[in-house]
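One protein chain omitted, others in place.
Moving on to subunit A:
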Amino acid sequence: MGARLLGHALRSQVSAALKEGRVTPTELCQRCLALIKSTKFLNAYITVTEETALKQAEESEKRRKRGQPLGILDGIPIAVKDNFNTAGIETTCASNMLKGYISPYNATVVQKLLDQGAVLLGKTNLDEFAMGSGSTDGVFGPVRNPWSYSKQYKEKSVPKSHSEDEEYNWVITGGSSGGSAAAVSSFTCFAALGSDTGGSTRNPAAHCGVVGLKPTYGLISRHGLIPLVNSMDVPGILTRCVDDAAVLLGSLAGHDPKDSTTIQDDFKPFELPDLPDVSKLSIGIPKEYHAPGLSSEILSLWSKAADLFKNAGAKVVEVSLPHTRYSIVCYHVLCTAEVASNMARFDGLEYGHRSDVKDSTESMYAATRREGFNDVVRGRILSGNYFLLKQNYEKYFVKAQKVRRLIANDFGKVFGSGVDILLTPTTLSDAVPYTEFIQEDNRTRSAQDDILTQAANMAGLPAINVPTALSERGLPVGLQFIGRSFQEKQLLTVAKWFEKQVQFPVIQLEEAERHDNGVFQHQKSASFS
């Protein structure tokens, strides 16, 4: 029977175990549900759909017994960020505005997963309406990084005082898809959907030591994803390994008639080569990503990674993306403007929270929105509306759009010069303790944390976080690869090669070990760091 299964990769081990009948979908589902319960303190899930999950698992089991599985995902437990619509299951966006909101339809990506037999375990926690970089600003409270409770972190962190160390030392997951990253990282599911607008999938993936893929804008349908910034949002994929990300991508990508911004061309799912070759590639190192505040630890990992490529025969070149430093402010203007617009629909009339204030329609709107949105959301609505005012539109919005074009052109030039993939850090540092994180406000944090990731959203490019090593504090650190538009296969091939080189260690989590029959096969960590 399938001991140690939960910590394993979906494509290689788990699907084989399911196929060979070493584990049944129901067993797998039950184990995940038990683990979700025992790791409840992580606050990774807002809603756990135990009943429907078990039913789905049962259906999957029947199909598998008949020898007619719907594909590799049939029976695989997955989790979905709570800003994707799920029919009949609460979709809250971690906001009072949508608490109790049950959507009548499935997001296209959710529907695709269900159609392929995946078992939906629940909806994961996030920053309210995905506005944040810590997964700390949702109405259901912050998500705790599973690595806070890992043997690796506990051994290295110096407790301030014995009784309080756990309560004070736990670190954030990053965000805003922190719930999904924590869910994958703590083995409660094999893959999860996140969303990525400025780094919301890659950032928590880096902090939680999982793979986080932001596909090219237009490759995956946004229909049913409650938008943050329509022109940058992309459903994100969080998995244990790069191969699994390729599996998920294959099952999700492609034109959706319900999303006019998806490309018409057919998408052909691909498998990655077992022995990827990077020797003919040109890897670009954008010098502007050597940003202020980049930790020396990450800087040194970054340069070691470049050496790995060099040693493998790849061409490694320093490149320049000169407009990078303007990117985050432009991102801020465009983001808040679209937020102001997208949030206008939450007026308490058709759905969601409605205030009891009934003096007039206007006062009802105002009270509904004050009660429904947190300060972060209201702040962004306010600044977004300011940027869109007639007298400010040219000065801010149009200018930001022009700079956005320049940023996209920067990437275009670099890729045009023969560079295949860009290698950058994903975050400036490893995850910080929650108590430290909340010393700064959401805006400052987002500006710092999205600095290395949002440019890919501005340009619509595919990017992936690959867990690379543990920091001195025993926390995950990841590096980011950015590829050409719609060249996901090349991007993932490089990522897979890199993943093989670095042999990122498996999290040693007491709860997970207990629920996975107490046995963990510790993969050997390469002498990378």
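Everything below uses one rule, namely that contacts are C-beta pairs under 8 Å (C-beta built on N, C-alpha and C of every residue); 3 or more make two chains touch, one makes a residue touch a chain; residues count from 1.
Basically, contacts and distances are computed from a predicted model.
Colleague: So which of "Translation initiation factor eIF2B subunit beta", "Glutamyl-tRNA(Gln) amidotransferase subunit B, mitochondrial", "Large ribosomal subunit protein mL44" or "Dynein regulatory complex protein 8" is the UniProt name of the chain that got left out?
Modeller: The missing chain's protein name, per its UniProt entry, is "Glutamyl-tRNA(Gln) amidotransferase subunit B, mitochondrial".
Colleague: One chain isn't shown here. Among A:K40, A:R345 or A:R514, which residue touches it?
Modeller: From the options A:K40, A:R345 or A:R514, the contact with the absent chain belongs to A:R345.
Colleague: Please pick, from A:R222, A:R240, A:R354 or A:R473, the residue that touches the omitted chain in the full complex.
Modeller: A:R222
Colleague: Please identify which residue in A:A9, A:A205 or A:A337 touches the non-displayed chain.
Modeller: A:A337
Colleague: One chain is left out of this view; which of A:G21, A:G141 or A:P257 touches it in the full complex?
Modeller: Touches the omitted chain: A:P257.
Colleague: List the residues of subunit A that touch the chain left out of this view.
Modeller: With respect to the unshown chain, the touching residues of subunit A are 84-85, 91, 93, 98, 103-105, 107, 222-227, 229-231, 257-261, 264, 337-338, 340-341, 343-347, 349-351, 361-362, 365, 385, 388-390, 393, 397.
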